[in-house]
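Just passing along the structure, written as structure tokens.
Of the protein chains in this complex, all but one are displayed in their positions.
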Amino acid sequence: MNANPRDVLSGTHYIDGDVASGFGALAAGCKFIAGYPITPSTEAAEAFARVAYKGNAMFIQMEDELASVSAVVGAVWSGVKSMTITSGPGYSLMMETFGFAAMLETPMVLLNIQRGGPSTGVPTKTGQADIMQSRWGSHGDYEIIAFAPESPQELFDYTVKAFNLAERYRCPVMIMSDECVGHMTEKVVIPAADRIEIEPRRFFKGQPGQYSPFKPDDDLVPPMAKAGDGYNLYISGRAHNDQGMPYTNEEFKLRCIRRLVDKIKKNKEKIIELREENTKDAEVVVVAYGISSRVAVRGIELAREKGIKVGQLRLVTIWPFPDERIAELSQTAKAFVVPEINYGQIAFEVDRCAHGRSNVVLVPHGGAGVHNPDDICDAIEYAVKHKEPLEGVHEYKTRLERKVFEEKMRIAE
Amino acid sequence: MEAVKTTAAHEIHPMENVLRMDRIPHIWCPGCGIGIAVTAFAAALEKANIDLNKVAIVSGIGCTGRVAGYVKLDSFHTTHGRAIAFATGIKVASPDMKVVVFSGDGDLIAIGGNHFIHAARRNIDMLVVCVNNFIYAMTGGQVAPTTPLAAYATTCPFGCVEPPFNIPYLADSSGAVYVARWTALHVRRLTNSFVEALNKKGLSVVEVISPCAQYYSRINRLGDGLDMMRFYHDNSEIRHGEDTKNLDIGFQQKIIMGKFVDRERPSYTDRYQDWLKQRKVGM
Partner (left out) sequence: MNPLVTAFKKGFERSGIKPSRISMPSDVLFEPEVVKDLGVDYFHVTRGRAIAFGTGLKLANPALRVVAVAGDLMTIGGNHFVHGGRRNMEVLVICINNYVYRKIAGKTAPLVTVKFSPYSTFEEPFNIPHLGNSCGAIYTARWTALHIEELAESIAHGLTKRGLAVIEVLVPGPDYYNGIGTWRDELVKFYHENSEKRDGEMPRNVGITGESKIIVGEFTDKEMPPFIDTYNKQLSAVLKDKFTPYGQTNGGQNG
């Protein structure tokens, strides 16, 4: 169905990524955001607070992130689309309830504008070091969907898409953006409401008494109900059967968790989104996401000028990870180069999927800045020239690392 | 133009022994009252004649949270809202240390609310200085649990819709033994309160009403830091011993200051020692 015109601020805007995400949430039909200020994501909450009344939605600033995410899960079970917005430290706080939402198959969106970490880190600068946390952050087994937008326009588009996928697969969805994209001001075109597809919640249509909150349809996704409609819901985070009743029996637990995992795994093909360029006969494939993929474009340009056949694989969805595509590419490409603003997270996934067939070169970055495209170009050159198989993921020494650690230059304040 | 070279001996600022001079100049804005709170605190440390080696200062996140970084004591810049929890750990593990928590209204009362009321209930022996500027300044001017009704902030762009906390009332009803409030204007009284609180056993809470020229007063069109100080001068009233439930601060309303609570209750460490003795365990 199409978005409601009153929710959509159609037009050409010149806004930053955070604000674009806030507008995207409204356009997607989000009616409730509970948040807590944290640099660099606060602008998204502020933007939604400014426009919420247009869509008869509400923004509330809760007392902390723990309350924010709990309120969001509550709001979803009250029948509305809901989202919360945070960054590193808040993200860690939200993990318990995120796992709770995953167990209850609660469709919600969590926007994480990553910053330099760990702990307080560098709040005002970029980072991409929460990627593994997005996959494994909460305890227990579950699968998630995570996007990595690379521009304010994509932050708008993929916020809408995140809500849609959350409803379609009845699971929490993460948007793993970073401070650079979140604070980047660019042109964002918000189309007319009838050009925005939004997915309505799949509500159960039968009689009370017949409803099982976790009984799946054919696509492994159960229809949802909401509080107040007489369904006498029993919703508990304990391992449960289709009716939601807790069982400690091994068989039931297996069925419960297996379906949580399969729901995403078996629908992988429909969920994964990649952007490929020149990967078909590439010698080196650069695998990147978020702001790093934009910086990589320049690095690839420089490498191509030197005659190297480089392709780019951009991960628009990071999770579920495109195992098959990487495995496929590893048959033809000599090496993968993975620039990311951390000391290796997706690089290890790539290495796992390449399974020794291609080398994997990581171009790391400690955070609080983006890569130097020259480093990416050099890493590509290195990857092409290095014929012998490399053991594991090889970390390429960037100019910054050399400057800081080898040339023993004094770091100015 | 060449800098003027001074031939006088290196001038020593009276607070140099308490400040980390290599970190000065600080990051606080012109018109901010946090620096005044730090000055009063430094003066109080001197007046109370406390061994600076035995003082630990713990701050959270926020503008006031930066205080620990500028003060030459055992400083801890901890995670958001958890300053009191950290300080509790320091105090229980080293009962001889004087522990001071210096943080802002958002850090202590919003995310740190739970730790605040529990510390007061347990009567942990420490001083909590809460600098209240009615807003989340560090992150850009969002609403705080102390922002008055109808005041503006970035996350309540049409005015605040939640009644604010009255910090002395919250502290008092949770069990704090010393509760006082002053504004950044009343430096000497503030210093004296700090001295009293530092010498008191149990949880003391001193609230410092501070201007925030960059966010709170700018967003609400209240002028700059000096205008706020003038406002405090004309609209504050001292009422020692006032019942803490009457101390609400409305938007641009009268501010009641003074020492409201000063009572005795056994502190956490005292009780713990007694309990251990009862079980005949040496400590």
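In order of appearance the chains are A and B, and numbering begins at 1 in each one.
Heads up, the rule we're going with is that a contact is a pair of C-beta atoms (placed from the backbone, for glycine too) under 8 Å apart; a residue touches a chain by one contact, two chains touch by 3 or more.
Computed from a prediction, not measured in an experiment: that's the story for all the values here.
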Residue, one of A:Val73, A:Ala239, A:Ile300 or A:Ile326, that touches the chain absent here: A:Val73
Touching the absent chain when the full complex is considered, from B:Met21, B:Val161 or B:Leu226: B:Val161
Among A:His13, A:Lys31, A:Lys125 or A:His365, the residue in touch with the chain that has been omitted: A:Lys31
Interface residues of chain A (partner: the chain not displayed): 31-32, 34, 53-54, 56, 58, 60, 62-64, 66-68, 70-80, 82, 96-97, 100, 208, 226-238, 243, 245-246
Residues belonging to chain B that touch the chain removed from view: 110-111, 113-114, 117-118, 121-123, 145, 149-150, 158-165, 169-170, 172-175, 245, 268, 271-272, 274-275
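Convention: only the chains that are shown with their structure count from here on.
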Centroid distance [mean C-alpha coordinates] between chain B and chain A, Å: 39
Chain B - residues contacting chain A, complex: 61, 77, 79-81, 110-111, 113, 136, 138-140, 142-143, 145, 154-158
Contact set on chain A toward chain B in their complex: 35-39, 42, 45-46, 49-50, 53, 59, 61, 63-65, 89, 119-120
